[in-house]
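Pasting a structure below so you can have a look.
Moving on to chain A:
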Amino acid sequence: MPKLQEMAKKKTAFSSGHRLCAGCPVPIFTKMLTRVTDYDIVVGSATGCLEVASSIFPYSAWNVPWIHTAFENAAATMSGVEAMARVRSKRNGNAKKIKCVAIGGDGGTYDIGIQALSAAMERGHDLLYICYDNGAYMNTGIQRSGATPLGAATTTTPAGQVIAGKQQQRKDLSKIMVAHHIDYVAQASIHDPIDLSEKIKKGIELDGPAFLNILSPCVPGWRINPDMAVESASLAVETCFWPLYEVDSGDYTVNYKPGKKRPVSDWLLTQGRFRHLKDPQWAHLIDEFQSLIDEQWDWLVAQEKKA
Partner candidate 1 sequence: MPETRAITGNGAIAEAMRQIAPDVVAAFPITPSTQIIEDFAGFVADGKVDTELITVESEHSAMSACIGASAAGGRVMTATSANGLALMWEMLYVAAGMRQPILVAVVNRALSAPINIHCDHGDSMGARDAGWIQIYAENNQQAYDNMIMAPAIAGHADVRLPLMVCLDGFIISHSIETMQLEEDRQVQAFIGEHKAFHSLLDTANPSSWGALDLHDYYIEHKKAQQVAMANAKPVIEEVSERFGKEFGRRYELFESYRLDDAERVVVAINSVAGELKEVIDELRDEGEKVGLLKIRVFRPFPYAEIAAALKNSKIVTVLDRSTSMGAYGPLFVEICSSLYDANPRPMLYSRTFGLGGRELLLDDIRDLFEESKRYLNEGKIEKTSDFLNVRGG
Partner candidate 2 sequence: MSKYFEVRWHGRGGQGTVTGAKSLAEAVQGTGKCVSAFPDYGPERRGAPVRAFDRFSDSRIRIHTPVLSPDVVMIVDTTLIGGKGLVEGAGESTIFVVNTERNAAETKELLSLTTQPVYTVPANSISYRLFKREIPNSAMMGAFARACPEVISLEALVAEAEKIFAHILAADLVGKNIEAIKCGYDEVQTA
């Protein structure tokens, strides 16, 4: 089990000197990739914050082989890499097995990349796809995505006089991935490094397609202070906005159940992107948000009981 002490003995996949925003929690999981497993890995990134900030020519923060080709196709690009890894194993039985990891933000995963992701999973490549979900297109300056929560203000869903941020609830990509009947689907959060590291390890090491959705708060996008990412992610889990769970060969396990579920407003109102919801005229949006969360949490807990 990858405890912090054990991880600390191993080399990181992701070097210092990258140029992500101060306080961006994405490196929490990228630093872990090689610390949780003994396999050699190859990483592919979708266009996005992580890709841009980790590879400004002539510098690269990647201590492992890494490729980026475009925004919508991390899963497809890594399908090719994975196929080639299989060719290598076929030709040389002694070659060390290489595991493939694709990484995209919610823009490159929920939206523009969902076709390539869905197909790669359906084809059964030995590939872990990690989505770091920060709830908008942060790389291009905070435009709404399919993962943007109800009521959040983004530059394309601003909080105006008559419209209060995004008018639709977010899509549940993790559930969509479960419907692919792949071996492993999980949600994790950057605030819980032990749970996170175990899930990355499982996803990398199993033979076949796996999907991991990581909640990763965005300092400028959520309009929080640079030291708040971990706390904000923790609140998302405590309010059950972002349940930590895994679906292992179809069986649901909820990894964390808060003793007392906190109201979603505790999470929403600590973020600038939801600040407008404090206005009494939008109070009903908070209620709507709360009932969505309650409904989805109940559904999830019921799935676990079924198993």
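The candidates were selected such that all candidates are chains of the complex that A comes from, given by their letters.
Keep in mind that, in the parts below, a contact is a pair of C-beta atoms (placed from the backbone, for glycine too) under 8 Å apart; a residue touches a chain by one contact, two chains touch by 3 or more; residues count from 1.
Note that this is a predicted model, so its numbers are computed, not measured.
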Touching candidate for chain A, same complex, options 1 or 2: 1
Residue ranges of chain A touching candidate 1 (in the complex, touch as defined): 40-42, 44, 51-52, 55-60, 62-70, 72-73, 75-88, 90, 96, 98, 115-116, 118-120, 122-123
